[in-house]
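The following block contains the structure, expressed as structure tokens.
For this view, one protein chain was removed and the others were kept in their places.
Here is chain A:
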Amino acid sequence: MKVLVMNAGSSSLKYQLYDMRDETVLASGRVERIGMDSSIVTHEVPGHPEVRDVSEILDHVTAVKRVADMIVHPSHGVLKDIKEIDAVGHRVVHGGEVFKESVLVTQEVKLEIRKLFDLAPLHNPAHMMGITAVEANLPDVPQAVVFDTAFHQTMPQTAYLYPIPTVLYRRHKIRRYGFHGTSHHYVSDQAAEVLGKPLASIKMISCHIGNGASITAIQGGKSVDTSMGLTPLEGLMMGTRSGDLDPAIVPFTMNKEELTLSEVNSMLNKHSGLLAISGISSDMREIVQAMDEGDRNAQLAFDMYTYRMRKYIGAYAAAMNGVDAIVFTAGVGENSERLRAAVCKGLTFLGVELDTFLNSEHSKSARIISTADSKVQVLVVPTNEELLIARDTYKLVKEQSNK
């Protein structure tokens, strides 16, 4: 069974082709600059050099067609016939309150995704274009959608409601949704496997620390709280996003600086976080380097970043009345031993004891980095959202064909 995983953006499209018999990646790639006369398709087959092709790709339908052409290409293709693809799985950012798990695409599902355009105006319309483009190119292939928000739908009302007039929740569905759900879900499964314990018995805090960052409290395999909210702006300090702040700062600043709504939005999303405090970069590697060279602002940015992470871990340990495992994942979480060390240093009261040697080891596999005596296990688990999308898609399509 071959599953194509797709992540469609407004002017880009990323894909992976999986052979689900052994979960290997047969090919992967991306289409960039869709809508231009010089769009770039980059296609890679493991063990072979990357292939690049520049041509005019004006819409997603053509983009998917080019991807299909690459996959069956006589020299760098991996399939003889595009009909060998059994299913396509899409990443969709916002599933609202309707989608609590991955589903097969139907007319009703498409309608619901459309209804959610309001909540994810930058993402959901692009995902929809991806879905219709696959329909146009591969009309008989079943498609599934996997939502970034679905994993967090298990949160109780106490966690997902905001203490503001409830009419806003009823009218506009203003509540906490949380994001990176696919990643938190995937790493929690992996972590339980590494720990050799049933997920149901573990209180876990997973830290997805990349360009965007979120922390999730996972009890018995279910998300019970997460740091991102209605939008991905809430929670941790991030590369260019502010994360939590006093909401009164927004009208106060708008008034003082005569800012419009879109200006203040852009300020909080693109001009804040590590970039704002360090004045150097939004990239943690560059922050650490500058810090080592004695840059005080970089040091401050790093300290604020890790301090805010620690506060969330403390809060979620309290929310679950304890914690058995802390998991680090995504770009920064997987690669920055400095960040992990700084966060864990102040968590000894919880019984966290980091093994400095294990923490400094570089590896691509899921592993424990706390000492044997540590009361709380600390893990690094590389995330793989695409694989989870492929697995969900495979499962859904198989279930349907068994019916």
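Quick note on the criterion: a contact is a pair of C-beta atoms (placed from the backbone, for glycine too) under 8 Å apart; a residue touches a chain by one contact, two chains touch by 3 or more; residues count from 1.
Keep in mind that, in the parts below, contacts and distances are computed from a predicted model.
Q: The hidden chain: which UniProt name fits, "Extracellular solute-binding protein", "Protein-glutamate O-methyltransferase CheR", "Sulfate transport system permease protein CysT" or "3-hydroxybutyryl-CoA dehydrogenase"?
A: "3-hydroxybutyryl-CoA dehydrogenase"
Q: Of A:S12, A:T132, A:N211 or A:S266, which sits in contact with the chain we cannot see?
A: In the complete complex, the chain left out is touched by residue A:S266.
Q: Given the full complex, what residues of chain A touch the hidden partner chain?
A: Interface residues of chain A facing the absent chain: 11, 35, 58, 257, 259-260, 262-264, 266-267, 270-271.
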